[in-house]
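Dropping a structure here in structure tokens format, bear with me for questions.
Removed from the display is one protein chain of the complex; every other protein chain stays in position.
We just call them A and B in the order they show up, numbering each chain from 1.
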């Protein structure tokens, strides 16, 4: 887009009325915010994947790792995790450390001064006062957007990175999934044209919703949504795919579609969102994968999972080369480092270093 | 003073008997401790304010920020917060990070080995063993002084910085308030001769008590204590002001004195110190400030608040240029960095760098 839309020009009411894609247009300013999957273009996704791989390779050498730590050594970030999450917290923290970005964290809402009757907006503005970036996870849907909007109306707007808000958005998880798919299909023509299968609790897993949208940016995809009927993907996602012209299949018959997949994306039952234990009344036994399926799927199929898992993936297949979920998790660290670096606009320093030293793959 | 008084020469009983000002004379040793507002001279306050501004300006440039991080990169500090406090914790932590000072923190008393029956003195001595400085907040009044005294009687005395103890002292809050006043009155002749108004819960807010004392070091001040009678300032503070010859007004009529103020320092009702919910029986509705007062106060008046706020300041005035409380909060980070740096006696390195590079304001 030619003239950048500014978040500070909108009232909250105006902002709320926008579609997700429209909102995305307001997050590319200075500073940029990372709030929703729908703000990413395919070009941006490819830029981030390329940068993540460069960072990963540079980091393998001691002098490379020490170079990376100079990139953001003059900045500080707040890790505000009002909802427990080891994985997302640790990978963001590690990404910051790779870039030399100092972090402070608030992980337990009880230690904050909310106990003194402060509003959530004031609390966040407080946190923002001492740092150059906020990375936040919050149980309330849309809260990260609210924070970005609020900071845009102060004289000290800093970038907000949404590390998961409520049940709606978790954009960096979708980024790491895209990065994992891209790496997995590196030698087979890339993501375009692949069959990607989502399995499990598709209703409440924000990951699947974000990733499905991002995959609609690629050409000739076929997505499969495989779930028991009460946990099937929302119609809003299917509408988005229809608009984008992305093919999809909705089914509850895992075993019959399994052989078609290039990637099988497993998810766990998100019973923490249950109103009244309804998950326990649903038979999910047919929505798992284990040693008995290894001959059914293709030799080139990759098995992914956002983790943590329960029983939907048997530990028996952890050492199968097609099980990429542990690598996928580590990919989160690299793609987040790439994202944070671009947030501060310093990716060219990595590009130059990479061109000079050409670290091996 | 010519010959430095040594904390290690006193028994605890002797130390306890001293007045606050007398005590202050014992905290200027090697290492210096920061324990009470009364230990500061006007010269020291001015030195810290000047240094804070230099640090703030140097930090704006990437190479400046990287220079600052070399200043204490060979030191480690303990952040021991036995009482929850986002703001004080984060600003001290940020100040340490600005100076490259590594930190470790104990924020939850349950994770400490107090559960194994250790005495508080042993616990603190343990913490002190691994670091070069302790920054501590504790619910027990006088505990930070006790710690400094105790460490002075070991062979490894390290500086103690009191980040709030009980209801009695919070000296770095007073420092950041002085720094904010100094910056606010930079173009109008400085703090001397100004009218500073304190509003709200003056009985239990340790901030006001410390700041009032510090302001007595300036000339021709007029202080206003504006509070409902049961929450009015303690007689001990008024006695100190009398001794110093500082003028003051005690009133419960906010609206009539409001136009006289150069600075209005709002505070919240500290009902966490209530014995039995007595705060709720006091009518505090007349001790707030909002849009309706913006025409009553002067154009040059600054509105301050130690934060967190409740309803005593309406969010409607947050964007009024006279509302400086958010800037005030961020000032805490800079003045604490200045304080920590002087604790280790390395302020000259900043002065030299500043003179060489003259960063813009």
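Definition applied: contacts are C-beta pairs under 8 Å (C-beta built on N, C-alpha and C of every residue); 3 or more make two chains touch, one makes a residue touch a chain.
What you see is a predicted model, and the numbers here were worked out from it, not measured in a lab.
Colleague: Check each of A:11, A:41, A:66 or A:188 against the chain that is not shown and name the one that touches it.
Modeller: A:66
Colleague: Which residue from A:247, A:310 or A:352 sits in contact with the chain not drawn here?
Modeller: A:310
Colleague: For the chain not shown, which residue from A:28, A:50, A:85 or A:154 touches it across the whole complex?
Modeller: Going through A:28, A:50, A:85 or A:154 one by one, A:85 is the residue touching the chain not shown.
Colleague: I'm checking contacts with the chain that's been left out. Which of B:19, B:41, B:154 or B:280 qualifies?
Modeller: B:154
Colleague: Go through chain A and note every residue touching the omitted chain.
Modeller: Within chain A, the residues touching the omitted chain are 59, 62, 65-66, 69, 81, 84-87, 89-91, 93-94, 97, 107-108, 268, 272, 307-310, 315, 318-319, 326, 329-330, 333.
Colleague: Residue-wise, where is chain B in contact with the chain that is not depicted?
Modeller: 70, 73-76, 78, 102, 104, 106, 108, 110-113, 115-119, 121-123, 125-127, 129-131, 153-154, 156
Criterion: only the chains that are shown with their structure count from here on.
Colleague: Based only on mean CA positions, could you tell me how far chain A sits from chain B in angstrom?
Modeller: 41
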